[in-house]
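What you see is the complex with one protein chain gone and the rest in place.
For reference, chains read A and B in written order, and residue numbers begin at 1 within each chain.
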Amino acid sequence: MTNTWMDIKNANVILVMGGNAAEAHPVGFKWVVEAKAHNKAKLIVVDPRFTRTASVADYYAPIRSGTDIAFLNGVIRYILEKGQVQHEYVKAYTNASFIVREDFKFEDGLFSGYNEKEHKYDKTSWAYELDDKGMAKVDETLQNPRCVINLLKHHVERYTPEMVSSITGTPQKQFLEICEMLAATSAPDRTLTSLYALGWTQHSIGAQNIRALAMLQLLLGNIGMPGGGVNALRGHSNIQGLSDLGLMSDLLPGYMTMPKDEDLDRATYLDKRTPKLLRPGQMNYFANYPKFFVSLMKAWYGPAATKDNDFAYDWMPKLDKVYDGLRVFDLMHEGKINGYFCQGFNPLASFPNKNKLSESLSKLKYLVVMDPLATETSEFWKNHGESNDVDASKIQTEVFRLPTTLFAEEEGSLVNSSRWLQWHWKGADAPGECRTDVAIMSDLFLKLREMYKKEGGAFPDPILNLHWPYHDAEEATPEELAKEYNGKALADIMDPNDKTKVLIKAGQQLSSFAQLADDGTTSCGTWIFCGSWTEAGNQMARRDTADPSGLGIAPNWAWAWPANRRILYNRASCDPSGKPWDAKRKLIGWDGTKWGGYDVPDFKADIPPGDAMNPFIMTNEGVGRLFALDKMAEGPFPEHYEPFENPLGTNPLHPKVVSNPAARVFDKDREHFGTNAEFPYVGTTYRLTEHFHFWTKHSKINASLQPEQFVEVGEALAQEKGIANGDRVIVRSKRGYIKAVAVVTKRIKALDVAGKRVHQIGVPIHWGFTGAARQGFLANTLTPFVGDANTQTPEFKSFLVNIEKDTDGKVPAVPEATASATMKTADAGDVDLGRRGWLFGRKRKEEV
Amino acid sequence: MKSGFRQDFPILLKGLFRYNECHPIFFYWFLSNTMQISRRQFFKLSAAALGSSSIAAMGLMPAQALAEVRQFKLARTTETRNTCPYCSVACGIIMYSIGDKAKNAKSEIIHIEGDPDHPVSRGSLCPKGAGLLEFVHSKTRVTFPEYRAPGSNEWKRVSWEWAVERIAKLMKEDRDQHFIAKNDKGQTVNRWNTVGFLAASAASNEAGYLTHKVLRSLGVVALDNQARV
């Protein structure tokens, strides 16, 4: 989130699209309800289904899954055509006036530089024209046809209301009414906020969905504003933190990137990653990259990382490609992965195409699952009847299931969606022999180190030299680890304004990443977390609820990265002269000598208004990008590409390029894509509010609230198929089938798409073959093995299925409590539904 | 409940004469016509009714019991602040455990509710958060290390020492065999790409940080987390 949960209350218009906030984030949704009740805000929901969010919305419009870019580009076209943009903001704070190279083109669905063989773009032409000093050329008058804003106008020209409606299935009238409501927030004192989640990311074009909205928000002048922003509602409690800590194939902590094979030494590596100024006078904060990197190496390798060994640069593994989850499972399927570790992660249910995943896991030599719960992944080898029909005797994988503690039994910090690091405390001991992840990782590491010390082996240097300064080597305390990622001074740090004064003594905790150095005199495990545990103590444990601005900032509650800043890009909440765009939303201001206010300014504190420095200090041109340069895999502007499985079989805009040309797709998976002839309906998977992923089905309370797997079918399709409400059905895709109860509903309507009638079927996830709820089928049995081009996030939200009545379906059983070492499998036979006495037995009409 | 008229009769009789409020036997007619209750079911109910009410009427039930509400169960429990482990709203929660942390008392969480101080959640929780107690005490938690041998159809309980030793051995064998120090072009790459690791999405930053540090030191590149899915 660029903003905070509470800040949603400041919005005038709230767009929930690509998400279902009421259902997936009910407590965060509190602030939407607050905005409606006390800020007269309007809530707009655009979703294939009339969701629980829609049930309290002011305006709902249906959309065909996977066509959000067509919708959003249509909105951009509308506001550009009507001139309803925040003109001053767009001119000063975006790259609207920047001139793009002549050789940049978009033709027949492809941007310039496409390499058909590799399904990849050469992005050289996706760049600004530079002057002889290497600075980007701009035309303040916006007259040059190569200006970003003019290229954008041209790009979205095709997205007329007729075209939008034809692609998305959203009736034109509804589309235009929404355009009008969104456009009204271009007024400087009105804001739009957008709440999205996996409904946008889980597409082969996911990242561009979000870009389209970000561009819209820049054009409306809503980025950096209280009540504005682009707000990703992260799915898991610490998925923000895990991403911040860089636990991804291609990342290092603080969004630094892993070195590649050709980055032969530290200098080459840093040179490629340290951005050069593109406009004069900009802050270009990522120019400090070398300081972040060297401080990381000092945190990891301590005294062993020295100038002489290039700060242990060679010990960092180099990437020949991105090893994201999809790729790794594909490699596993080819037998190229031997061992796999799942720490609190249930990939058999979480990645697409369960059958492929199951086959892949069967090819492993060993699988290690660390989890508090008995997950499906840990039992992938075990026959659980029809929902996991495998033959254990043929699976040679050694499987380890290591019990871990859970939140209540450990101490530490988590990062929420608003980037707050919040500390939590232990309430009780874990049952049995559960151990913390820290203890398990330490144990494994120390054992390996002991073996390498004793026996030697492949390149033991980084293992033997890993900095391990913990008092109890077998289990570092959360405090020790938090202090390490915050960082400390390794030599005295002098005051930059008075070189005779020591600012921070050697050995003391750092208070800001501004103190980091690239010469090995500071260590810092995650630069963006620097400031979270200072000499003043644990900032993440702060519990001051005061909110002096009334804008929902609470600056002294916990600690937010970066630098305790609550609203990102907040310099853009003031106009170039330093005056807030809206006096009622005054967050920061210039007091004559420095920037300050209720939030930590996202700007260099002593640069006065009117200076050349622009508010987007993380970009090398200082402005928000309507044109993404080379940052996206499939183009600098978002373009509508159809899902890989789509009901049309074509793309109405460019039939030759149907789906994202740069998406993550492996050739042998293409044969497992279905066609609309065989699978005529659009399937989409999602969460329900009663459950969290595949966890809460282990909680008896939640299992009782949604006990059994179901799919949602619109009344029209149900009628066509002879399916009555409550019937058992089979839903099939090219990859497999699931069985569930049909909830026949008025909330999913058939849509008219490009002259065709398109039905959508809703497939909630949450059921599987372990836990306290009734046994079900993993919903990812249906989904295709294809991912977004930038993030490799699988296309769970749009695929093709067919549906039929399951005439001999039975009520599935509740699996037996698979407490540790219970060897019986659940019997999926018929169950006694429970006899009801006369006092409860009166059947009510509520059962729709 | 199997009770025939033989058992019911004495109670009924006693009730008839002791009861200080009239017994609604005429409801038999009423109920049996409106709710299809069988005579036997009715007698079953009224027998129980008479039984206990007569005892009350005879003064055997302590008078103050009539005014009793259920005791407040949190009076002297220990409160611990935590964060809900599900979605990223990260609601504040208070965990209530029995005992006052005295050495001889074994803590056990008996109730979890929202932390009213939390600026986002302000004490509220969603149905998942409100049911956290059953997650902590889930019957399907794993509580000791287990091992499934190749081709086997069952789990076997093992010790931590054995499990760690065995896993480390498998890892080292694999790493020693497949570690790539230099690629085809002779560039130093120092990677181990035959092992994959998925990091926990609900683990603390501290656990995540240490996990990352350890894995990269081993040369692991196939590292991912729930952020992509």
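Basically, contacts are C-beta pairs under 8 Å (C-beta built on N, C-alpha and C of every residue); 3 or more make two chains touch, one makes a residue touch a chain.
The rule is short, and it goes like this: contacts and distances are computed from a predicted model.
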Original post:
Which protein name, taken from UniProt, belongs to the chain you can't see among "Cell wall polymerase", "Phenol hydroxylase, P2 regulatory component DmpM", "Formate dehydrogenase iron-sulfur subunit" or "Nucleoside ABC transporter ATP-binding protein"?
Top reply: "Formate dehydrogenase iron-sulfur subunit"
**OP:** Taking the full complex into account, find the residue in A:Q172, A:S549 or A:T745 that is in contact with the omitted chain.
**Re:** A:T745
Original post:
Among the options A:R52, A:H155 or A:K488, which residue touches the chain absent from this view?
Top reply: A:R52
Subject >> Hidden partner interface residues of chain B, rising order >> reply: 1, 4-6, 9, 12-13, 16, 20-28, 30-31, 35-41, 43, 45-46, 48-53, 56-57, 61, 64-73, 75, 111-114, 116, 121, 123-131, 133-134
**OP:** Just the residue numbers, please: which parts of chain A touch the chain that's not shown?
**Re:** 22-23, 26-27, 29-30, 33-34, 37, 50, 52-56, 58, 60, 688-690, 700-710, 724-727, 741-747, 772-774, 811, 814, 833-841, 844-848
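One rule holds for everything that comes next: only the chains that are shown with their structure count from here on.
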Original post:
Between chain A and chain B, what is the separation of their C-alpha centroids in Å?
Top reply: 29
**OP:** Would you mind writing out the residues of chain B in touch with chain A in their complex?
**Re:** 35-37, 41, 78, 80-92, 95, 97, 107-109, 112, 117, 119-122, 124-136, 138-157, 160, 163-172, 174-179, 181, 183, 185, 187-214, 216-229
